[in-house]
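Shown next, in structure tokens, is the structure this report addresses.
Coming up: chain A.
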Amino acid sequence: MLGIRISPFLSAKNTSLFNIVNSINNKYLNIIKYFLIPLLLSPQFLFAEYAINLPKGVTSVSRNIYGLHMTIFWVCVAIAILVFGVMIWSMIFHRKSRGAVASNFHESTAVELVWTLVPLAILIAIAFPATRVLIDLENTEKADMTVKITGYQWKWQYDYMDEGISFFSNLAQSSKDAIDNADNRNKLDHYLKEVDKRLVLPVGKRIRFLMTSNDVIHSWWVRDLGVKQDANPGFINDAWAKIDKPGVYRGQCAELCGKDHGFMPIVVEALPEADYQTWVGKQKAAQKAREAASGKQWSKQDLMAQGQKIYSSTCASCHGVTGQGIPGVFPAMVGSKIATGDLKKHINIVLNGKSGTAMQAFGKQLGDADLAAVITYERNAFGNNTGDVVQPSTIKSAR
Partner candidate 1 sequence: MSTTTTDLQDEIDALGKSHDNHHHGPEKGVMRWIKTTNHKDIGTLYLWFAFIMLLTGGAMAMVIRAELFQPGLQLVEPQFFNQMTTLHGLIMVFGAIMPAFVGLANWQIPLMIGAKDMALPRMNNWSFWILPFAGAMLLSTLFMKGGGPAFGWTFYAPLSTTFAPDSTDFFIFAIHMLGFSSIMGAINVIATILNMRAPGMKLMDMPLFVWTWLITAFLLIAAMPVLAGAVTMMLTDRNFGTSFFDAAGGGDPVMFQHIFWFFGHPEVYIMILPAFGVVSQIIPTFARKPLFGYSSMVYATASIALLSFVVWAHHMFLTGMPVAGQMYFMYATIMISVPTGVKVFNWVTTMWRGSLSFETPMLWAVAFVILFTIGGFSGLMLGIAPADIQYHDTYFVVAHFHYVLVTGALFSIIAAVFYWLPKWCGRMYNQKLAKIHFWWAVISVNILFFPQHFLGLAGMPRRIPDYSLQFADFNMISSIGGFVFGASFLLLTYIIVDCIRNGERVKEPRVWPSAKGLEWTIPTPAPYHTFDKPPGKELILAESSHTGAH
Partner candidate 2 sequence: MISKEEARFLSEEELLKRQRKGATLTATIVAMIAFGIFFFTLYSNM
């Protein structure tokens, strides 16, 4: 069957629990630690320690949600104690083996009425704070800046509408290298939660997010910001956040979006206003430099080297590191009609994508030089020895 991996199960010791499994002594300690203590001690203390609860977050919205969450949680606990208490009482004291004799009552309109109306009252009491938080969520005050977020299979694009900055954010290479390699994994602080380019945002500004998608439905989710919103293809949704504290906040895609749904993290870096402005300046300078690079002539060797880099970061997730693709889902590169056929068609499909498929329009995502490199690579690697060399200028004129 498709998709079975060869790498051995339990190849490495990379979780603290793995060690527990190995040492019995430790195991009992940890059962106490994970099951008994959480039951006995005050929740807040432990929730922070072992991350078994929502974080309070760094926006007013996420704090409101946290408060609401805790309120409902304790209401549920109270009802549970009452209901299960009665039940366990009768299970202990009304046992046949203890000589309990069954009474025969089976109806009471008054009691039925009480346990319809009391829960109803509790629900109405919950509905008030819930509605308040909900209205605050849809708060439409004036925003200080707008970021457009576009979901792609499987990366995010961020457009700073007011600054004209636009970039893609992929899973960091360090995490990709660690998927199959436990040693690499243990060295990482944020396995699968790190990106190559972070979304940098200023602190204390009201930021408006606009979500949309280029292919399937994604969902942009950063817990500490209290933002989760679906990105629907062809439509835009909005959400907002005002970050209180500088810091790095991590999230990931929350709506199943295909093969690499689990590998599409989000990292938000909140900076003080001044640092943010410095960052914006740097981005604008870098954009200029990239445009200048497209005039240069490249050697085939350089193109191949750069092309391999771009291929593995951008193309390999579908077409495979060795160009095999996934039969029936993603076409192979090896001997492909496009990669070994007409160059113009090849450039066109990479630039503009193919409608109705997962093939995206990379013209918007990559610079001329990178596109030239990756197309050169595709036409010469995997045994596709066409010998074609594509220069950035060719791409520029084909755009």
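Candidate selection criterion: all candidates are chains of the complex that A comes from, given by their letters.
The rule we apply is simple: a contact is a pair of C-beta atoms (placed from the backbone, for glycine too) under 8 Å apart; a residue touches a chain by one contact, two chains touch by 3 or more; residues count from 1.
Quick caveat, the model's predicted, so the values are computed rather than measured.
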| item | value |
| --- | --- |
| Touch assignment for chain A within the complex, options 1 or 2 | 1 |
| Touch list for chain A against partner candidate 1, complex | 1-5, 7-12, 14-18, 21, 34, 50-54, 62, 64-65, 68-69, 72-73, 76, 79-80, 83-84, 86-87, 90-91, 94-97, 100-108, 111-112, 115-116, 119-120, 123, 126-127, 130-131, 133-135, 137-138, 153, 178-182, 185, 188, 190-193, 215-217, 219, 221, 223, 226-230, 232-235, 237-238, 251-263, 326-329, 356-358 |
